[in-house]
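Heads up, the thing below is written out as structure tokens.
Every protein chain except one is present and positioned as in the full complex.
Order of writing sets the chain letters: A, B and C. Residues in each chain are counted from 1.
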């Protein structure tokens, strides 16, 4: 496992410096903090702040931009950002209208963001948060708050950003963002591990022919370890889980994301979409939009996830607004 | 090596079907051909057609779009498209003003595109081509036409697209595109092999601690096999080669692309840019624009390349125009 | 020996930092089995920063500052679940205690009880949930029940209780952290955070013990 890095203890510093200097057109840094701030951040509106552990790039730093998040707090590799970092990041973009935090639901993130909110509220800043728990393989529906946030983050951020742009009050932005979150589910599968940069270690072990359905982004176990199968069988199983979970039916309108976890190629992801599209067609879902991307990764982990966002007219309105970051641009929609 | 595919002989069909159906907003297919056509293709202008072997996604199909190519002919995995496919693709987008082909300089591509041009010229269609030979590790400058085309393709396509958009005649589009090509160099290094989809085979072999400077996208040897080193030493060596090759000096204005070859992560690529930016700063280059992306890949190959485009006022004008494809959007430039 | 000075307390915490840094690979391995493998990096990173600051900023006016400084640095550098939890382990106990310049068995027990309560308040984990609480709670009870007049013996009982707690975590299903989705599969593996607690208590005991020897 060869990693193109320098001193492992400089990873965060150099990674952020590289990203921000390459895209200095769009970004600046919160002085002294591992945080990326949009140069075109919202004025006089609710600020959207995202964050989480690093190592999942482009998430989260790649989703700071116009129509997206105003800033991202970048935790250390696979570790939630600390409360001070989160609070400073929020202060850098707060415009007096409050701050909405969007992040994945993990024990570490929940506790650190909670502490940051306490700090901010002590300073008189209004805050709210939406924890993304889209991974339906990570816990049963009854314990939805135990579910992890994975690629569904992207859609929640997109819609939250559009709601902020619309100039709504914090509680209304919160309502819409929660509605988005509650209409998103994801299921993933892993074919090979990623690695922890700086350690020469795979994030988990998996037999030569084994895959794991529902595996989490850090190698957390999913619902079943099984044998590798052709793409269409894998996709069928994943789609079936999502359909059941979401109760999808004829004429439901959806946005779909096929997300590569790292080393799985666009060629393979395109084939996944081919298979998925066939199944959605058979069920007469209306695919409003689709993306085949690597948004939410775990280093060079192999595998992919499928995310479905069920749209209604309100969500679609926010989904369709233009946005731009180096990794997520919408705007040429006709 | 687990690949998420179905029957290997369906790879091309399913891959293209997946891509085109996901992005049906933007794309359609040339009936019966492995070709992607932009729904917003140019009217009454020189048509830009690109193509090459598949397996390098998002290149080439991901660079069809507004301001970019009108169509791409997708050859089989790692194999140039055949003459009929190329000719049919060109005919699908030809508007009476001629067709410019941009492709990487490989024996197979050269011969197939040449034959396609012969076929088109027999039908009275004006054609021209620009072969991209940016990989300065693949042959000495004296044998520039023996050099391979790698990530520099992206910049050539961008500028050719902008020149077509400007409504210029074919010979003028050709002149500008050649000028872009002649001001672009790339050097890559490989840390691990990709694989040929459908075969369970790595594209080349590399020792546990070995890397290869200048390795080609299909595992063609480069200039030296050596030991893995820290990122800054790798980058320094690559930058030094490029600087010498291009004669870069103080106040030269450049666009820079750090391109991941497949499994190398954005985290690592950001660190590469961090190191590169430092060296460019020491030399007082003016970085007009930078990108950290995975544009030109070879399946899950590990490693990266650095591409430098030297800009003058004319090239900058074409470089800066907006464009949009699902994988390459510019337009928020201020 | 009955108590430590502020300077000795500083040395003791620095020893705990060293022990965590030394055990980084071990903690990584433990967290890799059922977590995401970053616990060693996180803890070592936080405690290295704490050590640097403790070394630079010493001497401190009181025991409270030593614990607080350590906790703040961990909380605001580590991130992750363990940043909050272990930050709180050092921060939470001294929060409501007026400045003191002597660390005896009574104070140690009081601080650690305060830490435990704050951690349980923050993280909601209880005994048996396969977290660091499973090591900290028995250690706190040992501190509370032991002979406060013999600091060496008291700390020995605390660290033994912590290690026993680590052993116990092997029998539990995880309810918090990244292992919670493992269910039965987590059984047989010890919890990483609990291991860190035991390492810290172990190092504190070693320091106190060697101080008593000399």
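Observations, loosely collected:
To be clear about the criterion, contacts are C-beta pairs under 8 Å (C-beta built on N, C-alpha and C of every residue); 3 or more make two chains touch, one makes a residue touch a chain.
Keep in mind that this is a model prediction, so the values were computed, not measured.
Looking at the complex as a whole, the chain kept out of the display touches B.
Set against the missing chain, the residues B:95, B:220, B:245 or B:314 yield one that touches it, B:220. The hidden chain makes contact, of the residues B:23, B:63 or B:106, with B:106. Here one chain is not drawn; of B:15, B:196, B:257 or B:276, the residue touching it is B:196.
Within the entire complex, the positions of subunit B that touch the omitted partner chain are 9, 53, 75-85, 106-108, 111-112, 115, 138-139, 146, 148, 196, 198-199, 201, 203-204, 216, 218-222.
We take it that only the chains that are shown with their structure count from here on.
Measuring from the average of all protein CA coordinates, the nearest chain centre is that of A.
Centre-to-centre separation between subunit B and subunit C, using Cα means, comes to 54 Å.
One inter-chain figure worth recording: subunit A and subunit C are separated by 33 Å, centre to centre, where each centre is the mean of the chain's CA atoms. Taking each chain's centre as the average of its CA atoms, subunit A and subunit B sit 28 Å apart.
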